[in-house]
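A single protein chain has been removed from this complex, and every other one stays in its place.
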Amino acid sequence: MELNDIIKPENRVYQKPRLLNDNHMHYCPGCSHGVVHKIIAELIEEMGLEDKAIGIAPVGCAVFAYNYIDIDWIEAAHGRAPAIATAVKRLQPTKMVFTYQGDGDLAAIGTCETIHAANRGENIVIIFINNGIYGMTGGQMAPTTLLGMKTATTPYGRRVDLNGYPLRISELVAAVDGSCYVTRQSVHTPAAVRKAKSAIKKAFENSMAGKGTSLVEIVSTCNSGWKKSPADSNKWMVENMFAKYPMGDLKNV
Amino acid sequence: MAKIKGAVVVNVERCKGCDLCVVACPTHVLALQPKEVNNRGYHFAYMQNPESCIACQSCALVCPDACIEVYRVQE
Partner (left out) sequence: MKEEVKLMKGNEALAHAAIRYGCDGYFGYPITPQSEVLETLMEEMPWETTGMVVLQAESEVAAINMVYGGAACGKTVFTSSSSPGVSLMQEGVSYIAASELPVLLINVMRGGPGLGTIHPSQADYFQATKGGGHGDYHLITLAPSTVQEMCDFVGLGWDLAFKYRTPAIILADGIVGQMMEKVILPPQRPRRTDEEIKKLCPWAITGKTSDRKKNIVTSLELDTAIMEDNNERFQRTYRKIEKAEKRYEAIGTDNCDFLIVAFGSMARICQKSIELAAKAGVKIGLIRPITLWPFPSEAVAEAAKNCKGVLVVELNAGQMIEDVRLAINDSNMPIEHYGRLGGIVPNPDEVFEALNNQLINK
């Protein structure tokens, strides 16, 4: 069978979701953000939420998320996305409201807004990309940076006496009564991508059903910040990040 | 048993040559262009061994830039 016989519209089983537009994404080659964007766009399309989904973009690498997924977006100040999402969901309860935040945005400057939104049980979804580093500003230490990990601001490796311990946000959010679903996923293999997608789907359903706050942490790579190739970053993530940030559901009420 | 035949189409200009699809492919179909680059200077992915493709979508799932379309026929 010739390639021309296979490559026909009726034989297509996978393509870029329509809501992920043709804009060239500014992310570095191999960045996990792109995979998560794709999953979100697919889900919004498959779940028929195009006119209901409202995204809140962060400050950090995903600051331009609104340029890539064709739904309504609000760009937040650094760390404030859960506060904005709170108001949007309370004022428009029939919408599916989600934030998309990195670990610099959420785990450092935005911890207060995150914990309190979850504790109030706001019916929002928090997508939390944890790659253990500040990507956009050039690879500085984040609260989630592993001990010993070299960054621009921990050039000899993160030390407890200087920098304290890596912060596990999902455990914190799972501990408050208002959260209904907290899970930690990754997108480094085809199987992981499928699992992450069903986790985010469940979170979106929770928002529509008014069950409380859902947080989906995606342990991710930052190959530019980690100074590794995308494939090596995935390996390093599995060998190092997963020990501190283990995969799986932390809470599912 | 019916044999599955697959093929992928890479959006060459969208591809950033990150290599993740190459690593994810279980049947070693894909490779990065060794010399040729796209308009942004990336060595983009292509089907080096198209006859091995089983349309499993692994490459497309892990592709961060959604530049892979997958096609599938049952022979």
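Labels for the chains are A and B, by order of writing; each one numbers its residues from 1.
Note that a residue touches a chain if its C-beta (ideal position, glycine included) is under 8 Å from a C-beta of that chain, and two chains touch if they have at least 3 such contacts.
Because the structure is a prediction, the values reported are computed rather than measured.
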Neighbouring shown chains of the undisplayed chain, as defined at the top: A
Residue among A:18, A:90 or A:159 that touches the chain left out of view: A:90
Which residue of A:6, A:25, A:61 or A:76 touches the chain not shown here: A:76
Touch criterion as defined above, residue of A:16, A:33 or A:52 at the omitted chain: A:52
Touching residues on chain A - with respect to the absent chain: 50-54, 56-57, 63-64, 66, 70-77, 80, 83-88, 90-92, 95, 112-113, 116
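Everything that follows uses one rule, which is that only the chains that are shown with their structure count from here on.
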Complex contacts: residues of chain A adjacent to chain B: 1, 3, 5-8, 11-17, 20, 22, 24-25, 27-35, 38, 187-190, 193-194, 229-231, 234
Contact footprint of chain A on chain B as seen in their complex: 5-7, 9, 11, 14, 16-20, 23-24, 40, 42, 50, 55-58, 60-73, 75
